[in-house]
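Following this message is one structure expressed as structure tokens.
Some chains have been omitted; the remaining ones sit where they do in the full complex.
Read from first to last, the chains carry the letters A, B and C; within each, the first residue is number 1.
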């Protein structure tokens, strides 16, 4: 059994990790930490977990966690992980970081976008960007995995085959993403107050100011083998779970929808969690509760553009599920262990 | 492995059975039948199931189904099951009927409420009402289980301890239930059209005309050991999954909330899926995606009444999950097999 | 023109008053006060109002408000109004209080339920309970109107004809109410966070602990001409606007649905905002955006009970619309002025 602790267990990402790990046959839960709820039973904080787990939220205690854990998931606001991850790594505990601290390879980029100084630039180099579809072998060897952001996961998987094949113009990329509210977490905010959010749809950051932009650009640039910038706009959908991203690319030459669809099918043919749709279009409910990413492509001959649509559950393939997929790889398990969860539909 | 077929696999109950059975370690799926979608891949009808199962929907073929199945789940409109169930039973295949045909023990009641003649009154006698919390031993021996309705499950579990204990007036029972839309199935109806349903709440049957009334009354009468009638009002909530029932009873004598709560805890102490809440009240999201039933009670000294609130996922504890719980019992498995699913929250 | 000020203009009730008053042909807005947003344009706080009104939120200034206003609406947390209302009344400004401070005639009841000492017991006596359907003539003469609560409005209108006629047992009354989230206001709370509320339904106070209970009981007792207590349970619906209440009464003698329906039609025949439905049941969306209250009744011969269902928009007939209806009466206008707003459907 892999002994797992979750640092920051009571946010939506923490609790989703816990929900999936409860059903994971090779895992035992060691410690759950929470600043806010320390001393309380986890099922007191989330009554839905009553009877499923009886752990108590604890204050962070490095000694105990290191002693009892093979791996920790750090689900913390940005800026915190970078100060504590080395404590675990130095003493042989692997780390999967759910936040942004180790995703950007360029320290300057990190410091520009997050407006704080990075405390562990050395670990940035070591950290593996945990998107198994692109970095499977590296993840297997990793001590420290930077688990991708939810938007970036939906975008990178949608763009990878096109960029790898070099058939789109790299200065033409538009990414229009739409997320459910759980991506914004459990902290109270007026714009997430039910009366304000229900029956409303909005963009919440335009013209390139969202912090997932550099993360997406980093990975798309690596795929394209050239430095590129994108236009990225995130929107808020009146639903709890799910991200759908719509990507637009200018084609270098004409190609049919069918050819591109087959190219995608081929690209992802060994991937357990990526599904290429032919006769239908992705919708978030079709992936909700699962680790799947659904993708469809369509070519518009009139404009010479290809549109790619992808859908994920932001808390699973966009966070907790992907992290557990990474954990499975790091510990030599079948990648699907604990993750063969069909979507909850309807 | 138990070989399972689903008759009527493409409704919401059928597909939920399939979703849970896919994760059941002791089950293999034999046949899926569907009049409407015969010849189509099940994941073509429900794209969410792509990669999880590759079966094709078939027309009903008794020979093949009997040959390949140990048990069939019949998820059909009322009036159909009663004509075909004996075909399976006679040839040694167990049946779990998801519909209403075998729930009412009194044939006349059935014929009055459903306005058709019953074709298998003999099987009514044999059928076991599949609420494990009340009929566990009978279910274990059953060839034919009548799986309870969704509203009745939420109501009977909420009322049982009080009626068994004889501490409430049996002519005082009011049941006010609220259901998500999936309980009404996948057939198109104006009142389930998104634009009509969203941001709206309504009662849809008042003054005792809903067909779950006699089913609830039958079971509450058995618990109370006297014939009783109830006032039952179902409402439609603008959400997909979940039933919450609020029950009102006049007490025979004063008793405290704490005493009653402890009585409920004791009554259900061996039940894996019933959770009695002390410090919080049930909400449907806390059971969504799970086989749990959450219950809380409160005594109002001013009125001499007790209020009981219960919540279930109507498609799981109110249908598919309970049916699989019954199947586990009928085949000598641990009752929780395949059902240890924590709720999907948030 | 009636000169109107709103004290506490930036809550949901305040802003709904403002929205309706903007379209009222006999009203001019004098002052809008807000502690939180003083100094800001009201359309900065609520961008939806841009171009419709250009007022700035002000700190409370009695002098100016008294000088410029014929009537003030006080939309404040309980306990505040009772300390300031006399300032207006003493100087000839009428007051419509949106909160609970003047609704309960019995000071002791108020102090028991709200756990604070009442500062203006004398004004309680003078205050008129502003339900025009019951107190129209008194409202016309009033200086101070206590605008009814949202739940009480839906319940009292639904119960009045039965209690006036004396045909139901007064110890049998059960009230099961369901409200959208806007009734809980704009203050942030975890249980109103979109991710927690969407796709969930729950009861939030059982066994008689909600503060609207004594208000309902007061008015039902007056109608029945005897002191009565009720069982009242409020629930939260995943939608923003609307209250639906389901009431249960034991009949003193048998009577048909048709007879009772006609009795209701007769009782409310001169009421512009109460609609008795015959062939359909109330739903909240059918009254959303309007000052209407829809009611239907049904008798269940089996149980000897009558069920009454009523629906209102909690922010309009349950708050701002009713207040403006009261204002119209107080100033001798046609009661419907500014309120002939058909529901926004779908």
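Brief remarks on what is shown
Everything below uses one rule, namely that contacts are C-beta pairs under 8 Å (C-beta built on N, C-alpha and C of every residue); 3 or more make two chains touch, one makes a residue touch a chain.
The structure presented is a predicted model; accordingly, all values stated were derived computationally and were not measured.
Of the identical chains making up the complex in this file, 3 are positioned in the shown model, whereas the full set numbers 4.
Here is the rule we use: only the chains that are shown with their structure count from here on.
Separation between the centroids of chain A and chain C, computed from CA atoms only, is 46 Å. Rounded to a whole number, the gap between the C-alpha centres of chain A and chain B is 36 angstrom.
With centres taken as mean Cα positions, chain C sits 38 Å from chain B. Along chain A, residues 12, 182, 198-199, 240 each make contact with two or more other chains. Remark: chain C residues 174, 176, 178, 180, 195-196, 198-204, 206-208, 229-231, 233, 235, 237-242, 244, 246, 248, 257, 281-286, 288, 296, 298-300, 302-303, 305-307, 309, 311, 346 touch chain B in the complex. Within the complex formed with chain A, the chain C residues making contact are 12, 180-182, 186, 188-190, 192-199, 238-240.
Across the complex, chain B is touched by residues 12, 15, 19, 22-23, 44, 46-52, 182, 198-199, 240-241, 272, 275, 277, 279-280, 285-290, 292, 294, 340-346 of chain A.
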